[in-house]
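Data block below; observations after.
The complex is shown incomplete by one protein chain, all other protein chains being positioned as in the whole.
Order of writing sets the labels: A, B and C. Residues in every chain begin at 1.
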Amino acid sequence: MNSHCTTGGWVLGNVIDGTQAEYVRIPHATNSLYKLPGNIDLAEMVVFSDAFPTGMECGTLNADIQPGSSVAIVGAGPVGLAAMLTAKLYTPHPLVIIDKEVKRLQHAKKLGADKVINVAEPDAMEQLDSVVDGKGFDCVIEAVGTPTTFDLCQKLVAPGGSLANIGVHGQKATLDLDKLWDHNISIKTRLVDTVTIPTLLRLFQAGQFQSSLLTHRYAFSDILKAYQAFQTTSKDGILKVGIDF
Amino acid sequence: MNSHCTTGGWVLGNVIDGTQAEYVRIPHATNSLYKLPGNIDLAEMVVFSDAFPTGMECGTLNADIQPGSSVAIVGAGPVGLAAMLTAKLYTPHPLVIIDKEVKRLQHAKKLGADKVINVAEPDAMEQLDSVVDGKGFDCVIEAVGTPTTFDLCQKLVAPGGSLANIGVHGQKATLDLDKLWDHNISIKTRLVDTVTIPTLLRLFQAGQFQSSLLTHRYAFSDILKAYQAFQTTSKDGILKVGIDF
Amino acid sequence: MNSHCTTGGWVLGNVIDGTQAEYVRIPHATNSLYKLPGNIDLAEMVVFSDAFPTGMECGTLNADIQPGSSVAIVGAGPVGLAAMLTAKLYTPHPLVIIDKEVKRLQHAKKLGADKVINVAEPDAMEQLDSVVDGKGFDCVIEAVGTPTTFDLCQKLVAPGGSLANIGVHGQKATLDLDKLWDHNISIKTRLVDTVTIPTLLRLFQAGQFQSSLLTHRYAFSDILKAYQAFQTTSKDGILKVGIDF
Partner (left out) sequence: MNSHCTTGGWVLGNVIDGTQAEYVRIPHATNSLYKLPGNIDLAEMVVFSDAFPTGMECGTLNADIQPGSSVAIVGAGPVGLAAMLTAKLYTPHPLVIIDKEVKRLQHAKKLGADKVINVAEPDAMEQLDSVVDGKGFDCVIEAVGTPTTFDLCQKLVAPGGSLANIGVHGQKATLDLDKLWDHNISIKTRLVDTVTIPTLLRLFQAGQFQSSLLTHRYAFSDILKAYQAFQTTSKDGILKVGIDF
């Protein structure tokens, strides 16, 4: 559990600045650096530094997804979609993605969601219930980080099911213990430990995840355009932005 | 997971009346009746119908107690103490019991708590922190059922730790997701499935748990006195009351 | 673990005759009968009574297959292929099938093996080593049932790996404890409990496994031809034979 070392854990971009340089000193490097295989598309690698290991560890593994599990993922941003793509390594069914932005839902559908549901529609809860015959979902993943989306998740989880929180929350949430105390559920939180990166890279080399989250690429000379694009992610269907160099 | 059968689960004393008769019809009996071994003290058996399997399944197993785990149990009633006695099957250390009634804490100490802490004392949190050098507890068990005690539990659980809820909650609670989202914790709820009863009985026959929670016994002819005693449990150090017949 | 009930377990075709009738009395039916969904292709269902649950429980689950695991399956008969198809629910890589019959290996390749290796070829061991850079396989499945094939499996399993035995053995085998005592491996055996049938059926309805093992179908009036075909399975690429009625 590198994420909770007393010195170490999430350092770059958190307690010290991130990096953009030819050479860089990485504290506790043996716990967080992985050697990339040769002949790999470097721009693609941006999604393996955070989105995929976070989706896998905080989402898929914490939600205990198994073959045939019913899965609901709330939030179709890069991390929610990374959770979906890593969840699909276990062949769950059905897998439903929930969001309120149409473009993101379309992207989720294209990347393999069995069903997408727009939570802004008035009958969203009925649609969700009908997917699982009113039984709730075995595995629910929160990939937004608000009290409202957490609340939706706790209403979706079936007796015996798991709720994995990925979202970065800035506020407290309300926990319906009056309903859930006897529901045999688990709720899990996690800061990514990045321990799954080697496995995910091996699967990438075997053909998984290719071109899935990296929607836009820029030449090194266009790096400022890349940053501009990255700032407008949710509107224009931009998920992750890569730089070729 | 018998507790969530669509017909079945917790029936007696919940959706139909409990029993007090020579013969009784038990719905779904194959899922919930266990044959008692011969030559057993029948009055002692009252603690195996609910307190011990609940402490074991909803507390000890859900908190994932292991040898050497630090454990905090909030609530020293019969179920909290049953959680403690079943937790001790795994040799955790240290095991701390928290309550606000002195008599219950004394009982907990006598039954084997490494330390008892009176939450009514102004420096209770400091005492708790000092037990684990400010690192939090690996395993926390909620055995009361109020927003306040749940709140105490979520403050006690260490990064990577587990919070097992046993308490029957009548209200919602506040979940500190702003602090816990990155703490790698799990929170689990469960209605007892009673699947551990055979193991617990076998351990009872091997000498575990004896005379631990059954603090008072009455002859069958004094059954009304037994019921009166049962109603005053928390004041007078009464935990469970048995009837000899 | 229904397979080891003191009365029950594998009864049909083992301790009593199997069935071929319009109505039949099934002992311990609640432990072994699953209701088929409506609108299902009944002939396909023959593979869910044994091949798929056996491949899943005795092979895939016992070998602890995970995303990115390297997998070697020795034996490309119906059960070995069922192990492969259920293993692929977890997205292992690479997955290698080993047999000595060319037709079966071709079938395995067609059904999705990453690589097939003919153990009759003189450099088979070198081929196997090169797949995993001499490190051994994380997960090895024995699906034949002879001392020779078991021996191959124990030579293939990596330190820390798992060997799942499916094969029905008529003889003792030699266990290389002089080499394996410090290899951190597990060897598991299992008689199918059939507990995964509901999940496998749900995945079948979602599109998995379709037409994979059922290579031949006969009309009810041609049932004798079906039996003849079933007796010649390994030669002619026949895996499972279905009857339409």
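As a convention for this text, contacts are C-beta pairs under 8 Å (C-beta built on N, C-alpha and C of every residue); 3 or more make two chains touch, one makes a residue touch a chain.
For clarity, every value in this text was computed on a predicted model and none was experimentally measured.
Peer 1: According to the contact rule at the top, which chains on display are touched by the left-out chain?
Peer 2: Touch partners of the hidden chain, whole complex considered, are B, C.
Peer 1: Among B:T19, B:T91, B:S130 or B:Q228, which one is in touch with the chain left out?
Peer 2: B:T91
Peer 1: Going by the contact rule already stated, which one of C:F150, C:F204 or C:Y218 would touch the omitted chain in the full complex?
Peer 2: Here the residue in touch with the unshown chain is C:F150.
Peer 1: Per the definition of touch given earlier, which of C:K100, C:K115, C:H183 or C:H216 contacts the omitted chain?
Peer 2: Counting the whole complex, the residue in contact with the absent chain is C:H183.
Peer 1: For the chain left off this view, which of C:T174, C:S211 or C:Q231 is in contact with it?
Peer 2: C:T174
Peer 1: Please output the residues of chain B touching the missing chain, sorted low to high.
Peer 2: 67-68, 86, 89-91, 93-94, 114, 199-200, 202-203, 206, 208
Peer 1: Please output the residues of chain C touching the missing chain, sorted low to high.
Peer 2: 1, 3-4, 10, 145, 147, 150, 159-160, 165, 167-178, 180-191, 193
Here is the rule we use: only the chains that are shown with their structure count from here on.
Peer 1: If you check the contacts of chain A and chain B, which chains show up for both?
Peer 2: Both-contact set = empty.
Peer 1: Please find which chain has its CA centre nearest to the centre of all protein CA atoms in view.
Peer 2: A
Peer 1: Taking the mean of the C-alpha atoms as each chain's centre, how many Å separate chain A from chain B?
Peer 2: Taking the mean C-alpha position of each chain, the two centres sit 36 Å apart.
Peer 1: Centroid from C-alpha atoms only, then distance chain A to chain C, rounded to Å. What do you get?
Peer 2: Distance between chain centres: 34 Å.
Peer 1: Roughly how many whole angstrom separate the Cα centroids of chain B and chain C?
Peer 2: 44
Peer 1: Which chain B residues sit where two or more other chains touch them?
Peer 2: none
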